[in-house]
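Dropping the structure in here first, questions after.
All protein chains of the complex are present and in place, except for one that has been dropped.
Up next, subunit A:
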Amino acid sequence: MTLDVDVRHRLGAFTLAARFRAEAGITVLFGRSGAGKTSLVDILAGLVRPQEGRVIVDGVTFVDTELGVFLPAHKRRVGYVFQEGRLFPHLTVRQNLLFGRWFTPRAERWGDLGHVTELLGIGHLLARRPAGLSGGEKQRVAIGRALLRSPRLLLLDEPLAALDEARKAEILPYVERLRDEIGVPIVYVSHSLAEVARLATTVVALNAGEVAACGPAAEVLAGVALAPLGYGESGAVVEARVAAHEAEAGLTRLESPVGQLRVPRLALAPATPVRLRIPARDVMVALASPADISALNVLPGTVVAVRTVSDAVADVTLACGQGHIVARITRYSVERLRLAPGVAAHAVVKSVVFEGGATAGATLGFAVTAVEAG
């Protein structure tokens, strides 16, 4: 699957000018409210016709203004899960689920009612009407309805925005199952860094209608590209796996691209993959390897970028091993240590946040578990 987007669209004073490419998996459109995320998704769905540009999904041209091509929404076979569910109030859950099926040619149907209801855990709701469902149930039915359209592309527009933390935790595993079990390409809109870190294969960061950064999740979230957006939450995302347990010390050793990390014991079998986020504000930078320090994780590396965040603060990106780590330190320290690209330095990691990957999610839960490793 490839998603090829290059559109320009003006809405009053707001101009959307987005251009990106994404491969299979979950592509997260990330940005603040008003960054143009929903407009972009509406263009992908065919609900908004862009003034200029093209959208090509898996070789099928949805829009090409130069060639005068515009495939209407109902012919795109794109599943759209809206922020507010938008279930049909006059139909039962079952009728809602099967709505898109009527309009899908038999040969192109891959969504199966039994499988979808089982996957989303909504089998017991089939006879009910949307008015009687909870927020989380409504959103799961909306996802099921979009899936039973047998879409070639699934769009999820902040499907969790209207839900509380408990309901979010209820839905997220289902989204991961869509990615892992059904394999349908997904475009997922979010303004939550936690959701991005947990789900994204590719991240497209939008800022004021423009693509600020686009690429593999770990790269974009390394903070290099996000720092200018000023999220105040930049950090590195690291894919790691459990290497071994140190029973006596009560620690677990993780193997990761940035090097070996030691964290308080995790109840996970060796070789289990985990996704970590290392918040920039919890990383210190040292020129020499510090001796006699409480922090367990000191990673040697090289400074690759220094980006000023404000008058007082800067983000320093270090290449450690095969990955990146971002440290948020004062500009005063940057000058004092003469940090600049090429300078060898050590990243002192004070804490690690687990994002709950596909397998770790069950044990650690989605609620971010901060582990003091220092």
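For the reader, a short list of remarks on this structure follows.
One rule holds in what follows: a contact is a pair of C-beta atoms (placed from the backbone, for glycine too) under 8 Å apart; a residue touches a chain by one contact, two chains touch by 3 or more; residues count from 1.
Heads up, the rule we're going with is that contacts and distances are computed from a predicted model.
When the unshown chain is looked up in UniProt, the name that turns up among "Acyl-CoA dehydrogenase", "Molybdenum transport system permease", "Sarcosine oxidase subunit alpha" or "Na+/H+ antiporter subunit C" is "Molybdenum transport system permease". Within the whole complex, the absent chain has one touching residue among A:R86, A:R241 or A:R262, and that is A:R86.
Across A:A73, A:A286 or A:V343, the single residue that touches the chain missing here is A:A73.
From the options A:H9, A:K37 or A:R145, the residue with contact to the chain not on display is A:R145.
Panel shows subunit A; residues 45-47, 72-75, 77-80, 82, 84, 86, 88-90, 99-100, 102-104, 129-131, 145-146, 149 of it touch the chain omitted from the view.
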